[in-house]
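Selected chains only, in their assembly positions.
Chains here go by letter, A and B, matching the order in which they are written, and residues are numbered from 1 within each.
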């Protein structure tokens, strides 16, 4: 029913997506389909890698890790209509306004992976002065600078 | 203290933008340039109309109205790099997450004016379940439905 183009990353993830898409049209997706779809979305965002924050949750909170994968990544981020770039820009804007710095950093990294430019992310942060005031904007700017430095040190252009 | 030029209609707005952009490169924009640029941005977003919430502020808070026009609309929303559509989607995402319902409604209306579809706005609202939880998402959805009904009654498609 839902076709999602450009799945690059692990073969298992692609396979799982085929399973999720390929069932008979009247069948309801099972929970394992939802988890597979969420895994695939996450690897699309995260350059084919597992997400360390998510994996660290599994020891004590396997059901929360499953909710992130099945619901947040699978049901929500896996939907059509918006492209991934727009969704990540929206997430960065919301997390910056709410002061959720570690999550803003993760999703700003996803945005860069998807081709959003550093200059575009800086503009999103600048909007935060209007949405939520200067302290939130300054902290979001500091978080973005941290991310830029980390990616420069890791050898990326940013 | 500050004189604010009355600029009415899109023609004057376009003229103001030309003035704001067309000055000699080494001149600093004056405050009246900034206000003119903000006016122009606002009319671009609001289908050439004045913004009633903003105008109502002028009686008691002329300096706040000027800050909205000069800073928020002129300095921030008037910047290049991001297109207006992306900026409004970011604003809707942030205001939905923060629970700023009247402001989300205004900016969702701007987004529709700029060609963002109702379906795209619904997806932005859906993201709010992840960013800020279900109450914030449900209230944003209710706000968006109100906007859709108001625009239907005003004769628009939405």
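As a convention for this text, contacts are C-beta pairs under 8 Å (C-beta built on N, C-alpha and C of every residue); 3 or more make two chains touch, one makes a residue touch a chain.
In this text the structure is predicted, and so the values were computed from the model without any measurement.
Chemist: Please state the number of copies in the whole complex; 2 are the ones shown in place.
Modeler: 6
Methods note: only the chains that are shown with their structure count from here on.
Chemist: Just curious, how far off is chain B from chain A if you go by their C-alpha centres, in Å?
Modeler: Those two chain centres are 27 Å apart.
Chemist: Going by the contact rule at the top, pick out the chain A residues touching chain B in the complex.
Modeler: 71-72, 76-77, 79, 81-82, 86-87, 89-98, 100, 119-120, 122-124, 126-132
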